[in-house]
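Removed from the display is one protein chain of the complex; every other protein chain stays in position.
Chain naming follows the written order as A, B and C, and within any one chain the residues start at number 1.
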């Protein structure tokens, strides 16, 4: 089923310098990762061992903010500056890598960290794939 | 297919005072509406008649911000204050109503406004439905 | 010294239905409260007794998101819908009250909670004062 992201891109009135289906998939992946990270931060705060998860909460909060901002910037098109898109995708891939690594350390004890680590890995890949088509 | 929102709620380690499936659906609807509004603002900026759409751009930007924030607050659970949730859901329903009305005025000329108006209507309904189970 | 908020409001090309100096002060107060809450959440995560502060972290994160969104919506003017502004200011005042109450419970042990509680009280007042001039 097409996401609203794809429907909106199909309705876009001007040309876009990127493949619309690919772009929609990246934006959806970014939004899913942001949601996973926001939820994982809160789930970590509910664990009895929260003191050991403080770094994970921080990584989650950073990653949620960066993914949300990257999805927004990728949703603005005409006249865009490729330097902005590229540097932000690089920052987002770096942030997803860092958060994915941290969540992966707790993945065997906490299902929410396992799911979130997967979301971060997928999002890092999506950012790097899109970067490859821009550079 | 289950969204990451639902998977994360199922992995939540503590009890939640709301029905998890319903809550996941509302959060997904909020995130979709935010995405539609961000994209509609940008599509409006690409229309030749942008001067007539300035109010629509503003409504879209407000609605995107309010929906994103509401989704985040609904994704934080234990120890939550029902007054915060309730007042924010009311503000979000009001914002979606206002943005949906504005987009609907341009729906027959701009497909992106038509899609966005639908997303706002659905989101307003979702917020009011959830409100009814809290109050 | 005038903030950039006030300078930008003075440069606004159309009329605004609210007193510009008062509006600038509220926006600055909202942004300061958002910053205090973001910082307090992180300071709480650094405390050895973080497990007792989990609710405070959540309140801080909610309040930061709501204040940032409210400041953004108040920074968009012409053609605005008073219902949106009003309901969001009410939600923001409610959120600041809730976060201020939670921070106040830890204010004698944690200086960051004391400062943040003050920021939330001031922000709640600013929202209610502005509400009084709109309703």
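We adopt the following convention: a residue touches a chain if its C-beta (ideal position, glycine included) is under 8 Å from a C-beta of that chain, and two chains touch if they have at least 3 such contacts.
Treat the numbers as computed from the prediction; the structure is a model and nothing was measured.
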Subject >> Contacting the left-out chain in the complete assembly, out of B:9, B:26, B:61 or B:116 >> reply: B:61
Subject >> Residue among C:9, C:26 or C:127 that touches the chain left out of view >> reply: C:9
Subject >> Sole residue of C:25, C:115 or C:131 that reaches the chain not shown, by the stated touch rule >> reply: C:115
**OP:** Considering the whole complex rather than only what is displayed, give the residues of chain C touching the chain that is not shown.
**Re:** 3-5, 7-9, 11-14, 27, 31-32, 35-36, 38-40, 42-43, 45-47, 64, 68, 71-72, 75-78, 110-112, 115-116, 119
**OP:** Considering the whole complex rather than only what is displayed, give the residues of chain B touching the chain that is not shown.
**Re:** 41-42, 45-46, 48, 50-51, 54, 57-58, 61
Subject >> Interface residues of chain A (partner: the chain not displayed) >> reply: 54-55, 58-59, 61-62, 65-66, 68-69, 72-73, 76, 78-81, 83-84, 87-88, 90-91, 94-95, 97-98
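Operating definition for what follows: only the chains that are shown with their structure count from here on.
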Original post:
Quick one: most central chain, C-alpha centroids?
Top reply: B
Original post:
Relative to chain C, which chain has the most distant C-alpha mean position?
Top reply: A
**OP:** Could you put a whole-Å number on the gap between the CA centroids of chain A and chain C?
**Re:** 27
**OP:** Could you tell me the distance, in whole angstrom, between the mean C-alpha positions of chain A and chain B?
**Re:** 19
Subject >> Shared-contact residues (touching 2 or more other chains) in chain B >> reply: 68, 72, 76, 78
